[in-house]
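Only one structure is covered here, and it is reproduced in the block below.
Of the protein chains in this complex, all but one are displayed in their positions.
Chains: A and B, in written order; residue numbering restarts at 1 for each.
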Amino acid sequence: MSTKLHIVSAVQLREGCWHRDGRAVTEWRQNESLAAWLSDQYRQLNMAYPKFFKMDSLCKLATLAVEVLVGDETPVNPQQTGILVFNRTSSIVSDCAHQELISDSVNPLPSPAVFVYTLPNIMLGEIAIRYRLSGENLCVISDVARPEEIFMHAELMAASGMTELILGWVDVIDQQARAWMLRVKKHDGETNNSQLSTQLIKDIDNIPTWTHSLKS
Amino acid sequence: MPKGVVVTGMGVVTCLGFGVEENLLALKSGRHGIAPPELLRTFHHEMPLGEVRADRGELISRSGPTHPPFWSRTALIALIAAREALQMAQITPNHLTGLMNGTTVGGMDRTEDFYPGFMENERHGHMREVFNHDCGGTSEQLAEELGVRGFLASINTACSSSVNTIMLAARMIRAGRIKNAIAGGADGLSRFTLNGFNSLMILDKELCRPFDQSRKGLNLGEGAAYVVLETEEDALKSGKRILARVSGYANTNDAHHQTASSPDGTGARMAMEEALKEGGLRPADIDHINAHGTATPNNDETEAAAIRTVFASSPPVTSTKSFTGHTLGAAGAVESVFSILSIGERMMFPTLRLENPLSEHPLTYVTSPENRTVNHVLSNSFGFGGNCSSIIFSRP
Partner (left out) sequence: MDALIEKLKGEIIQQLNLEEMTTADIDTDAPLFMEGLGLDSIDALELIVLLERNYGIKLEDPKAGKDVFHSVRTMAEYIQSRQEA
């Protein structure tokens, strides 16, 4: 495969704050829950995007990650920007919320706003809506991040005409969150960076899942 | 040099029956399979469903998995359809290099039976029976039972899931990453989805009427369908019957709303345009469209708008969801099989119950089975989250 990719910037969630290219861009503050932490991070990033509050925690986490990654530098070719997200626990948080509502034996009353988030690929939709991205998008459910698999999907997308990719891993279960995100562009230079990228992915995926907790 | 990818086997299970033959017979005779719930235990008696007409016991005896208690309805119908596809392609699973599976609810039906008792008493039931609840678990179980040891992928992009699996398999084969693959998807009916779709108020209590002015919403269905893909070169070498060529495909995002399509169907339009481009085809080359056509007011209007934009003159359009209901994650693969059948049978299957087509974006519709040579057929599948896919199958 001759497609060359290189990483423009990388975002990680580490110990409750966001890092971009190795530098912290938000700070961890004490919050009573993961939900409150998500709102706090949103405010720290001055996002002014009220739709954020309608999302489930998985989509909120993905939206924050992409906000840190992309910021004001919106992709120049929205039709050729692909979104590729890996995830292990699918939309478990909203799945459980929906299940609880319909299990009410007296008055089962599902909430449409909860049900729409019972699919993991809704995060791709939320990212696409926020940045008006209409390129290819794929959500892959995987136990662990396998660099070779991630890069294969990225290369296939690039080979099909995507010039830029937003690529990452986003998971939320209970009070645990895990996210990293890369901005990847097609590379015109002579060297093939996929070796380097594979290494970077390995490093990135070594970050531990962050569990929201109160400082004791 | 990219390789040509062809379909050499296919299998399908829907409310129309088990296997390609039974489904074809129903499609040809205009007999749909949607009826009030008989198997799904739900208080929504008023909602017609496209149920696969077999209870758990019958599905187990038809598919014969090694450890029946661990198999959900989704996985059982998947196994039946996958076995048919492999048999038709005359391929032994250990020669398969990939399995791509699309599903949105995985083993939800089994979980729904398990939990009420378990919540009352933790010793109730066997946890192992819901071990394969998740979408990935269903795929792994299927691969293990079939004996496929190659590349394995589970894709969940809502109602476009299984067409995206076919697209991924075709791409990997074309790029020389794998030699061949079985790709498709399955979704069994569950209370989870029925209640959810009901809350979105897009279910019709009558039989669904795709593209009709009086349409009120969709009917949910269940099903499974798989195709076996390999290189044209390999298929020719082994002298196998080639059912169709996979000539173009594309995936885009509508970037408009979590569930609703944009008014002019931007994502759908781009998916169709890109698929044509990928296949080196002009709009006039397409003889037939198997539409997503869910029968919701929003989908059909925006899809029709998109088709009008891409095709100056509309090829005959059908929505076979009027036969099967919306089989969600399986829909893309089910409709791929039906599209390939319309090539082989030289027949276009009708959209049932279409009396007054929507007037805003006039299209040509198939309303009774038509004997016509179909050389290139385009199939649309769109999912929540703005995921839009189009795939084109061509006469070999």
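Everything that follows uses one rule, which is that a residue touches a chain if its C-beta (ideal position, glycine included) is under 8 Å from a C-beta of that chain, and two chains touch if they have at least 3 such contacts.
Remember, it's a predicted structure, so these values are computed and weren't measured experimentally.
> Of B:200, B:242 or B:281, which residue touches the hidden chain?
The missing chain is touched by B:200.
> Would you mind spotting which of A:22, A:50 or A:208 touches the chain that isn't drawn?
Of the candidates A:22, A:50 or A:208, A:50 is in touch with the missing chain.
> Return the single residue from B:175, B:260 or B:281 that touches the missing chain.
B:260
> Could you list which residues of chain A touch the chain missing from the display?
Against the left-out chain, chain A lists 39, 50, 53-54, 107, 109, 111-113, 116.
> Just checking the interface: what residues of chain B touch the absent partner chain?
Chain B touches the missing chain through residues 199-201, 257-260.
By our rule, only the chains that are shown with their structure count from here on.
> Please work out the Cα centroid separation of chain A and chain B, and write it as a whole number of Å.
So the centroids are 27 Å from each other.
> How about chain A: which of its residues touch chain B in the complex?
Counting only chain A, the residues touching chain B are 1, 78-79, 83, 90, 95, 98-99, 102-103, 108-112, 115-126, 128-129, 131-143, 152, 156, 159-161.
> Can you list the chain B residues touching chain A in their complex?
104, 116, 134-136, 153-158, 164, 168, 171-172, 175, 177, 191-192, 195-201, 250-259, 266-267, 270, 274, 278, 383-387
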